[in-house]
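Missing here: one protein chain of the complex. Every other protein chain is in place.
A, B and C label the chains in the order they appear, each numbered from 1.
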Amino acid sequence: MRFSGLRVIKEALTGHKGWTPAWREPEPQARYDIIIIGGGGHGLATAYYLAKEFKQKRIAVLEKGWIGGGNVGRNTTIIRSNYLLDGNEPFYEMSLKLWEGLEQDFNFNAMVSQRGILNLIHSDAQRDAFIRRGNAMILNGADAEMLTTAQIKARYPFLNTDDARFPIKGGLAQHRGGTVRHDAVAWGYARGADSLGVDIIQNCEVTGFKIENGKALGVDTTRGFIGAAKIGCAVAGSSSRLMAHANMRLPIESHVLQAFVSEGLKPVLPGVVTFGAGHFYVSQSDKGGLVFGGDIDGYNSYAQRGNLPVVEDVCEGGMAIFPAFGRARLLRMWGGIMDMSMDGSPIIDKTHIDGLYFNGGWCYGGFKATPASGMCFAHLLARDAPHPNATAYRFDRFERGLLIDEKGMGNQPNLH
Amino acid sequence: MHNLRTVTALGVAAPRIDRFDHITLAENDGLALASVAARLGKEAACHAALGNLLGGVPDIGRTILRDPEAGFWMGPEQWMIGAPRATHEHLADQLKERFGDAASITEQSGAWATFDVTGAMMREMSERLCNVPIRRMIAGDVQRTVIHQLGCFVIRREAEDHIRILGPRASAKNLHHALLTAALALA
Amino acid sequence: MIINHPLLGPRDSAEFTYMGDARLIDRPDAGSDTAAQDFYDYGYLRDNPAGWHEELWFHEAGDRSWLVVTRNTLTHEISDVKLARDVARSRGRKL
Partner (left out) sequence: MTQKNRLAGGQINRAKTHKFMFDGKHYTGHAGDTLASALLANGVRLMGRSFKYHRPRGPLTAGSEEPNALVELRGGARQEPNTRATTAELYDGLLARSQNRIGSLRFDLLAVNDRLSNFLTAGFYYKTFMWPAAFWEKVYEPIIRHAAGLGSLSLKDDPDTYDKGFLHCDLLIIGAGPAGLAAALTAGRAGLDVILADEDFRMGGRLNSETHSLGDQSGADWAAATVEELASLPNVRLMARTTIIGAFDHGIYGAVERVSDHMHTPDAGKPRQILWRIYTKRTILAAGAIERPVAFENNDRPGIMLGSALRTYANRYGVAVDRRVAIFTNNDDGHRTAADLVAKGVKIAAVVDVREDAPRSLDYEVLHGEIKDTKGRLGLTFAEVRLADGTMRTLECGALGLSGGWNPNVHLTCHQRGRPTWNETLAAFVPGGMLPAGMTVAGAANGDMSTAAALRGGAKAAQNAMDLKGKLPSLPQAEDAPVNLKPFWYVEGCNRAWLDQQNDVTVKDVKLSHQEGYRSVEHLKRYTTLGMATDQGKTSNMGGLAIMAELAGKAIPEVGTTIFRPPYTPTAIGVFGGRHRGKDFHPTRLTPSHTWAEEQGAVFVEVGNWLRAQWFPRTGETTWRESVDREVLATRTSVGVCDVTTLGKIDVQGTDAAAFLNKVYCNGFAKLPVGRVRYGLMLREDGIVMDDGTAARLAEDHFVVTTTTANALPVYRHMEFVRQCLFPDMDVQLISTTEAWAQYAVAGPNSRKVLEQIVDRDISNDAFPFMACANVTVCGGLRARLFRISFSGELAFEIAVPMAYGDALIRRIVEAGAAFDITPYGTEALGVMRMEKGHAAGNELNGTTTAANLGMGRMVSTAKDSIGAILSRREGLNRADDLRQVGIKPVNPRDPVPAGAHLMNESGVIDAAHDQGYVTSACYSPNLGHAIALGFLKDGANRMGERMRLVSPLTGVNVDVEITSPHFIDPDGERLRA
C-alpha cells in the first residue's frame, strides 16, 4: 500500500480499516540466495538495496529479536558528513545524499530534518584542525562553513560565551547535517524491503554457521537451519559474538554508549550542537525532547546500560555551554552497544570464508551511515567487489597499516 | 645563602585562613615533601631506613604522624615523607643520605598545595567534596581521591574534626575555591 | 562500578582509567621470525567476549597501580582483581 496525505484522509473517514501490516511475518524458507543477519538499520537497508538497486531475489533478513531493536532504535539520531579522511568523507557524503531522498524513495516519512550541525571551536589548534577538515569536506563535494562566534551567538543566543572556561572561538557548520526519526528508518526500510519480496524473519537468532572446506553454506538458527549462497553479517554491537561462530577474532571491542532525552519542551534548539572542549552533543526532537549524549563509558560491555560518572560528565558539558538547560529535566537514559574498532572506522568486506561477508565496526558513527552502509554492503554482496566509496573499509588494513584514524587515537578502541 | 623569597601555593606571601563558626580552612605553607620509592630488591633496607626515620613503615592507606618527619603510603613500595620546611628545606637530600641506594628519592615540596580543614562540619564538608568514607576514617588514615577533578590526598589527622588535604599546586586556587564553596554551602 | 583493589579495598571505578584486554601484558617477542604477525595479533585482534573478561585498569586517581580485573561484560560483576605487575611476573615476563 502506498502512503500519502490523501490516503490518510480516506482512512480517517473510513475508520482506518484499510491499513495493513507494514511487513509480513513469513516463515523462514529452507534456502535463500542471500541471508542478511541482523534486522537493524544496516541489515534492513542492505536487504532493501539488494532487492531494489541490485535486483537480487530470494533475500531474507534474520533478526534475533524485533527489528529495529538495536542501535538504530537507541541513538541520538544525528546525520552528518563532516569527516576529515579520504577513506571516510566520500562514504559519509554519499550517505547524506541518500538520506536526502530516502523518504520519497521508500515512501515512509522518517522525518529527515536538515537543520544543520555545528561543531564548536575552543582553541587555535582546534581551529586549524577544523579548517583542514572543512576543506577536506568541500574538496570531497560536501558543504561546510566556518562560523564566527557572533554568527553562532545569533543562532544560539543562550550559548555561554560570557564566563566560559573554554571560550568559543567559532564553529564549523554543516548545514545539510541534521537529525532523523530513528525508528522510522528501520520501519521504512523494512516496509520497503518487504514490499520487494524480502522475507523479514523476527525472533530468529543465528546460533552457528555451516562452513565446509572454506565455504559458508548456511546458518543454524533458533528456527532451524537455513541455507544460503551468500551470508552478510550486519550486527554491529554483537559482531564479535556472531563471528566467533566462524572462529574469527575481530579488531573490535564492544562498548556501551549512553544517550539521554529530556522532558518535552517548546522549541529552543534549531540544529545539532557539539561541544569541542567537553563530551556533549545535543539536538531537539520534533516532540520537544532535548536528545543528547557524550562519550562511551569506556569499558568493554554488552549490557545496554551505563553508569553515573558518564551521565555527570555529559551533563557537566551541557551546563558548561547551555547553562539555561539546568532547569530542564532529564527524562530517560539508555545505553547502546557499539562495535568500537581499532582505528575508529568501520569494516565492509569479505571474510576469508567464501560466501561470508561482514559489515561492522561502526563505533558511534553507525546511524548516520545507515543508507550508505546498506548500499555499499549490498554492492559487495551482489557484485563481490567493494563499492568505490567503501574500498578503504577492508579487513587487512590493520595488518598492512592502512589505517583510517580520524581521531588519531591508535589501537585503543575506547579512545575513538 | 640565597635570598629568594617563596610564595604560597595561592601565590601570596602569607598563608590564607578562612574562619567560620563551623569550618576553618587554612593553607599550610610549612611543609617540605619528598617521596621515597624502594629500589627493586632493596625493599628490606628501604623499610629499615623508614623504620628509623618514622619508627615504622606506613602501612597501606596509613600515615605515621611523628615529629619532625611524618610519612604516608602513596603506592606499592612508595611513601611520601613530610617535615617542617623551616628545618627540612633540603629534605630530599637528607633522605638520600639516609636511604642511600635503597630507594629513589624525589623532591615533592613544590608539587603540592596543602590545606587544613577543621571544625564541627568537617565531615559534612568532605561528603560534599570527595568520595572518602569520612565517617569511617580514623586518625592516620589517608586516601588519594578526587576533589573538583583534582587528584588529592586526604589525611585524617589526630583531632576528630581535622583533615589535611594535599592537592596539585598549580590548581591551588581552584582547590581552595572548591573547599570554600563547600564550606559556605554548609554555613 | 566498584573495583575491589587488592591493596586499597573497594574503590569507585571512576578513579581508574581503562585500557582493555589483559592480554596486552603478553607483548610478543620482537626478535621472533613471526614478530610482524604476532604484533598485529597482539595489537589489533580481540576475543571481546560476552561474559568474563580479564582487563587492565589503571588507578590514576589512586596508587597508580595497573590492575587486572576479571569482570563480566554482560552483568558488570567483578570476580577477581590482581596487581598487573604480579600477573605479569606470574606470566613470566622478564626484562
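We adopt the following convention: a residue touches a chain if its C-beta (ideal position, glycine included) is under 8 Å from a C-beta of that chain, and two chains touch if they have at least 3 such contacts.
Here the structure is a predicted model, which is why all the values come from computation and not from measurement.
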Omitted chain's touching partners, listed by label: A, B, C
Residue among B:Leu25, B:Ile81 or B:Cys130 that touches the chain left out of view: B:Cys130
Interface with the unshown chain - residue positions in chain C: 1-2, 12, 17, 19, 24-25, 27-28, 30-31, 35-36, 39-40, 42-43, 56, 58, 60, 64-66, 75-78, 83-85, 87-89, 93-95
Contact footprint on chain B, counting only the chain that is left out: 1-9, 11, 35, 37, 39-41, 78, 90, 93, 101, 104, 106-112, 127-133, 135-136, 148-150, 168-175, 177-178, 181-182, 184-185, 187
Missing-partner contacts on chain A, residue numbers: 3-5, 7-9, 12-13, 16, 19-23, 25, 65-66, 68-69, 73, 86, 89-90, 100-101, 103-104, 107-115, 122-125, 127-141, 144-146, 157-158, 160, 163-167, 181, 183-184, 187-188, 202, 262-268, 277-278, 286-288, 303, 305, 307-308, 311-312, 314-320, 323-334, 397, 399-403, 405, 407-411
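Rule of thumb we're sticking to: only the chains that are shown with their structure count from here on.
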Distance between chain centroids, defined by C-alpha means - chain A, chain C (Å): 30
Centre-of-Cα separation between chain B and chain A, whole angstrom: 49
Overlap residues in chain C, where contacts from two or more other chains coincide: 12, 14
Residues on chain B engaged by chain C in the complex (per definition of touch): 60-61, 74-76, 78, 131, 143-146, 151
Contact footprint of chain B on chain C as seen in their complex: 7-8, 12, 14-15, 60-65, 83, 85
Sites on chain C touched by chain A in the complex: 1, 12-14, 18-21, 37, 40, 43-50, 53, 55, 71, 73-76
